[in-house]
Structures are given as C-alpha cells and as structure tokens.
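Below, a portion of the complex is reproduced, with chain positions unchanged.
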C-alpha cells in the first residue's frame, strides 16, 4: 500500500464510519425491532389452529423469503407511489427491511416455540394459566434463549443488507464508500474498507450475542 | 395444611363412604382412530388415596390428564367436590375445563418445573398470577411448604441446580400451593435415581396421612399397598379390577392383573 | 418529505401543475447519482455534492427562484424515482433517445459531447466503430453508450459503471469500452490513464438534457428559458470551463 492509497484509506474512514453510525446502525436497529414484533405475530399465526390465519402467515413468509430483497425495496419505494402511496426514503427502508426480517425471524421464533418441551405448556395449564399467559410467562422466555443464535444471524445479515438502502436514497456506510470510490476511482480499496467496517460491526454484534446468551443461560444447566 | 379433618382409614374402597370427592362416569377418549379410554368409572372419597396401576400404554396418564382438564375427553362426566361437574358428552365450555383445573393439581413424571424461574417463583407463580392472591401471603405459604419438604434454603435456586428428588419435591409443593381439593400424581418417582425415590415417596405418604385426596399412578407396588386406600388395575383403556390394595395386590381376581403383577414382582 | 416533488403524475392527466408546485414548495427536487464524475459527485469523495450537472441545475433553480434539493440514487432507480414523483427532474447526463423521448419530457440540451472507444494503448485491431464488431466491450447497461456499442456489433459485457469498465480494459479482460469523451478526459486528468488510448470518436454528437415526468411541459419550458438565459450570460460556459477546460454546453 503506497502513501497516497494509505492517505485515501485514512481520509475516507471518517465518512464511512459516519455512514455506519448515522445510517447503517440505526436503520438496522429500528428495522430489527419492528421486524421482530412482526415476526412474533407471524409465528403465532403460523402456529394457530385457525387454518386461514396460518395460511396467510405461510404465504407471507414464502413470498418474503422467496424473492430478492432488492425487489422488495424497489416495490415499496418506487412501486407503491403508482398506487398513490408515497413514503420517504428512511421509512421506506425501515418498512422494507422490517418486512424482510419479519419473514425470516418468524420461522426462527416458531421453531423456538416448538422446541420448548410440551410439558411446560402442561405445567402452565395445570397451575391454571390461560393459553396467552402460558405463552407469555412460560413459553416465550424459554424460546427466547433458543432463538438468540439464529436471530443474531438474521441481524448480522440485516446489517449487511442495509447496504441496499443506498438504492433508495438512504445514505449509509456503503453509499459513503461508493461516493469516495466515484471520486477517487479507487473502488477496490473503498469496497475493501467498507467490508472491514462491516466486519468490525459484525464482530461487535457477535460479542453482544455472546453476552446475551450467557445472561439467558443463567438458569440452564451447563 | 391438612385439607380435611376426615380420618384416612375411610370406608371400604369399592363403595366409598359418604362424600365422594371425585366421581368419574363413563369417561371415553380416542386419539384419532385409536380408542384409548373405553369407559372409565372411578369414585374417590374425600381423604382417600387411589392408586392406578397397569402396563405401559394402558391409559393411566390419559385418565389423569382428563381429570386435570389437560385433555378433552370425548364422553362421560367428571365431578369434583359436588360443585364442579363436567359432561363431556356435550362439548364442555372452556370455563368448565378451567374449573376442573382449579380443583385439582398435578405432579408430573418429569417434574416439569419452569426452568427460568427459581424454586420460590415456581411455587408462587400459580397463587399470585393465576389466583391473584397477595404476594406476601403466597410467599409465606410457599416458604412454609418448602421448609416442610426440607428445601427452604433452596428457594433462590434454579431447577437445574437441584437433584431429581429435590425437583420433584418442588413439583409437589407447587401443586400443594394451589390449594387443590384433589392431588394427581403421574409416576412421581419413575424418573428418579433409585436412592432419591424414598424422599418423594415419604412425602407423598405424609400427605396421605394428613388427609389429602389423591390419585397416584405408580409402579411402586409396595408403596401402593401401604399408602393407597384403593387400587385400580388399568389395561387397554378399561379398569379391569379395583379394590382394597392388600387384597388386590396379593390375590387379584382377574388373570390379566395376575400376569401384570407377576411380571413386576418376579422379573427374572 | 419529497418537497415539491410528487405532482408529476397529476401532470400527466392533463392538469399540468409541474411548475406551480415547484414554485409553491420553493424547491426543485433533483434526482442524481452522486457517483458520476465529473458530472455529479462528492467533492473529495465525502464532501458536498458537486459536478457539472449539479452546478448547472443549481443555477437553473436560482433562475426559477427556488432552491435545488438533491436526492441521490443509483441509475437503476433514477427513472423509477422520476415516474414515482420522487424528483421533479433528473440531472445526470441523460442522453436524449427516441425511447426516452416517448416516456419523458426533456429540456433543451446542456451538454454536447462525443463518444469515444477506449482501448489499451497496444490495441491495433480497433480503429473505428465498425471494427468494434465482434469485440467485447464493457458498458453500464442503462447508458446510451451501451446502445451505441451494441449497434456497432460489439459483444457487450454489462458492468456497474465507468470505474469497472476501465478496470476491465486495463486488465485486458475486455477489448474496449465506449463512453463519453468527457468522462475519459476527466479520468485521464485524474489518473493519467497510462496504458489507455482513444481508438475512435463518434461523428455525431450526443445531447444530454434534463428529464421530467411525462406531461410536465410547463416545468420543462421554464427550465428551457432558464438555460437560455444562462447560456446567454455565459454562466454555462464558465461552469463547463471549470470542469472540462472547454465549453461543452453548445
């Protein structure tokens, strides 16, 4: 790496990290929170005994998982206006990513709920709990532990996928790298630099995951 | 603590004395096309102990689960304490099932303690959250009960930190804390290490002496003989015979009972 | 919010509010790539948006008495954004082609330029657009240079943009790339373009203009008027000279 390359690397690190802090990270956090709520709802619909509810959820999940995220973003940002619905870039991105996370996390949560032994439901019913109470007080806390690793993976994917938000006018990490690349014509260097920042974010996320698992593990045998 | 003042040595089991606490008539249950309970009749008097014995798959657990409202029977009636009576011929409303659960409490083969709650939290969950009793009162009662089974100092422990026998004693305390009229035990010692079986059996025996009404599924024939006021042999979804434990376990009248007992008593 | 944008659709229905809504909002919302040197890019890579197209449209907005507000997007989404009413205008070297004229309104051109074939300096087989036939050429899909290369019989390899095209030529993985001479000159100014040369230049000039949603003729007309004034008072020439050392606006 020669001097000028190194200078470019250093001078672009600021904007790229800025893009991460003001774009990538808040976008990922908000979308993940909304997506998780949606996923819980979808998972419960999938598990419902009412056929139509579970069919709706199944269809939703199938479409979200079966089509590229890029297209989902485009439909919401560029397609909905033709139906008279005009949504700003940031909300559009949040909606698209939330919808996407919802589809993926729903399957994770559903599997986690199913992984709680049937005896836990029975014990909850036995002490007189309703279905809803058994779910919220007994089953979900246990499902939470099981779903931390796969949900972390979903989150890490989301962080990287937010780079697509640059397509719909949201300035984030990758967009910043592209801008510097367009100016300096050094796209290889800038993309590598962006990758490095993504990697650091993912490493940080992984260690948060580790802490979370440890905390939730406190009541589980080792 | 004792739920009743009746003496344990009640009237003959075959025709229980006045005040039957539990009456089951014509209970039927199928899973898909397989008929699991054909037509079960049971009567358990207040303060009496019924032991259910029988081979694997005969329907013992299913009977308990129907009594506790965990399983919806297809037909028949269950009456607990005279006030709660559910007729499964007409599809019972959810409220009736809940009423069954309110009167009875179950102790499971695999304990089924809530792993994310401490021992104390396991015990007070039902009283506080479901029955809406004051936390202070529920906690006091729970601590009294835990103390009595020798687990007071484990109140803050999580289930995984306990031995099987300790977990099962917590399971019993959790059931008692609900103040049920009827206690149901599903093979309470069969998941335990042999040396830990005694702790649990001794506790159940004490409860029997105190006058709790209980239905116990068990393979511990010695225990059934000593603690139960009546034994019923279940096979193929029917009650093949029932009667006084000392009598039935020594001299069963039915050939099927005889074979079953023989297999258990002289395994090799 | 998308500011003054969003009225493009109603304009198409005959009631042309394209100009009045811009005036009412006081902003002209401009769609541009922000990654297309030297037309639309960020100063020093992370500074403010600048470039030839950007400065021209800023001057145009000033003439209209409104402020230019930029929405940066990728070329893929730029026309979709215009149709969706997310911008009032695209300022991104949009060449006037028959297909586009059918779908959008155009201003008068503000860039006249030629296309060049860029090859490795040791390449002797490509000397004209005719000799491009059968050769491989790297092009970004959506540009009109792609159409030109295709028409010349080149075997087109689609890439993201100029940077990738030129990398492929330098690495010898494609024979050529066709692009705006202005783009090439800027690249040469910046990097020296060692090992590259221009093999041929188009005879016809291509014309780039601002694009508007279909039916937005009032806005297009007002922009035309503003461009005319800017041409007359020498502003366009000054901007052009700043970026290209020549006047490409006529």
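Letters A, B and C name the chains as they come in the text, with residue numbers starting at 1 for each one.
Here, contacts are C-beta pairs under 8 Å (C-beta built on N, C-alpha and C of every residue); 3 or more make two chains touch, one makes a residue touch a chain.
Worth saying up front: this structure is predicted, and the values here are computed from it rather than measured.
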Exercise. Any idea how many of each chain the complete complex holds?
Worked result: A x2, B x2, C x1
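The definition used in the following text is that only the chains that are shown with their structure count from here on.
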For this session: Starting from the Cα centroid of chain C, hunt down the chain whose centroid lies farthest away.
Result: B
For this session: Would you identify the chain whose C-alpha centroid lies closest to the centroid of all protein C-alpha atoms displayed?
Result: A
Problem set entry | Cα-centroid distance, chain B relative to chain C, in whole angstrom | 82
For this session: Calculate how many whole Å lie between the centre of chain A and the centre of chain C, each centre taken as the average of the chain's C-alpha atoms.
Result: 36
Exercise. Taking each residue of chain C in turn, which ones touch at least two of the other chains?
Worked result: none
Exercise. Considering chain B alone, which of its residues make contact with at least two other chains?
Worked result: none
Seminar exercise, completed: The answer for chain A against chain B in the complex is residues 117, 119-120, 122-129, 133, 137-138, 141-142, 145, 218-221
Exercise. For chain C, which residues count as touching chain A in their complex?
Worked result: 1-2, 6, 9, 33-37, 41-46, 71-74, 76-77, 80-81, 83-86, 161, 163-164, 166-167, 187, 190-191
Seminar exercise, completed: Note: in the complex, chain A contacts chain C through residues 8, 11-12, 14-15, 74, 77-79, 81-82, 86, 88-89, 166-169, 171, 175-176, 178-185, 187-188
